[in-house]
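What you see is the complex with one protein chain gone and the rest in place.
Chain naming follows the written order as A, B and C, and within any one chain the residues start at number 1.
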Amino acid sequence: METANAVQKPIKLLYFAWLRSRIGLAEEEVVLPAEVRDVASLIAWMKGRGPAYAKALENEAVVKVAVNQEFARADHPLRPGDEIALFPPVTGG
Amino acid sequence: METANAVQKPIKLLYFAWLRSRIGLAEEEVVLPAEVRDVASLIAWMKGRGPAYAKALENEAVVKVAVNQEFARADHPLRPGDEIALFPPVTGG
Amino acid sequence: MTVRVQREDFDVGAELEGLTRGNTGIGGVASFLGLVRDMAGGEPIRSMTLEHYPGMTERQLAAIEAEARQRWPLDACLIIHRYGRLEPGDRIVFVATASAHRAAALEACEFLIDWLKTRAPFWKFEETPQGGRWVEAREEDDVAAARWGTRDGEPDGLDP
Partner (left out) sequence: MTVRVQREDFDVGAELEGLTRGNTGIGGVASFLGLVRDMAGGEPIRSMTLEHYPGMTERQLAAIEAEARQRWPLDACLIIHRYGRLEPGDRIVFVATASAHRAAALEACEFLIDWLKTRAPFWKFEETPQGGRWVEAREEDDVAAARWGTRDGEPDGLDP
């Protein structure tokens, strides 16, 4: 099935500002498990990936998410190949 | 008397914009007659000085007056040695 | 705090550089550059000649600049206004206001340029293909300046 194949394709995760420094990475590619279908389930899954992730994401209210360079809400669906960025509220220029 | 002597001292009249071109002068010095005591009587007196003055000053509402470089109202007193400027409403920069 | 009324052109970049040099407490500089437009009232303009009242113009500009400094916390302020014959595209007027905070700089700049464009003691003579004419004072400009509640008609006021 197309969906099953597509899930094997990784997504790209980008981290900015203190999310980057807490996670300790600027970006990574991951293959999402089948149960991760949207932004909310991505965050929930990431918290289980280790203490650095759990700490960085502990206050979800201040974690903003963009999918393919557009701001995305909790119910925004995710697809293989997406570029997903996590960052704190912007502080402007 | 000091007043009588002082009246002999001329005032300086300056004209700007279309008041200048209608009167045909940028500036002049005149000795005011004794009855000219304020801005209103100055304008009335000037209208009698010739057709160019009468024409330039026919619409008093658009003639602004400054005495010693400050905007002055009709009842502003005049003194010998004053610098009195007549000009249309400013059009800004 | 500087006011200059001059025939010569000016260098905007150099002026802005000079305005903030050595003061790292400044967070922003708002500015407005006025240019001669090629049209006025639907007619093409060949030139615009600005006449002013030397001495009084500088006094009035200094007074409005002092008022801006009273109303807003400005670190630096600059007004340059040209006079004489100008052509379309030429710079006429430049206002720059510097402050720790952008709102103060922006508001003060708008206040000053509204005043300058409407109440500064200049008279404009426009040369069109049909001949020359003195520009009449404009109602709409007065509305823009009146927003700021500057004094009107007072003998010692900033406006006739």
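The rule is short, and it goes like this: a residue touches a chain if its C-beta (ideal position, glycine included) is under 8 Å from a C-beta of that chain, and two chains touch if they have at least 3 such contacts.
Quick caveat: nothing in here was measured; it's all calculated off a predicted structure.
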item	value
Omitted chain - touching chains that are shown	A, C
Full-complex contact with the absent chain, from C:V5, C:V36, C:A120 or C:V135	C:V36
Touch list for chain A against the chain that is not drawn	14, 16-18, 20, 64, 66, 69-73, 76, 85, 87-93
Positions on chain C contacted by the hidden chain, ascending	11-14, 16-17, 20, 24-39, 88-89, 100, 102-103, 105-106, 109-110, 113-114, 117, 144
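Assume only the chains that are shown with their structure count from here on.
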item	value
Inter-centroid spacing, chain C versus chain B (mean Cα positions, whole Å)	27
Mean-CA-position distance for chain B and chain A (Å)	78
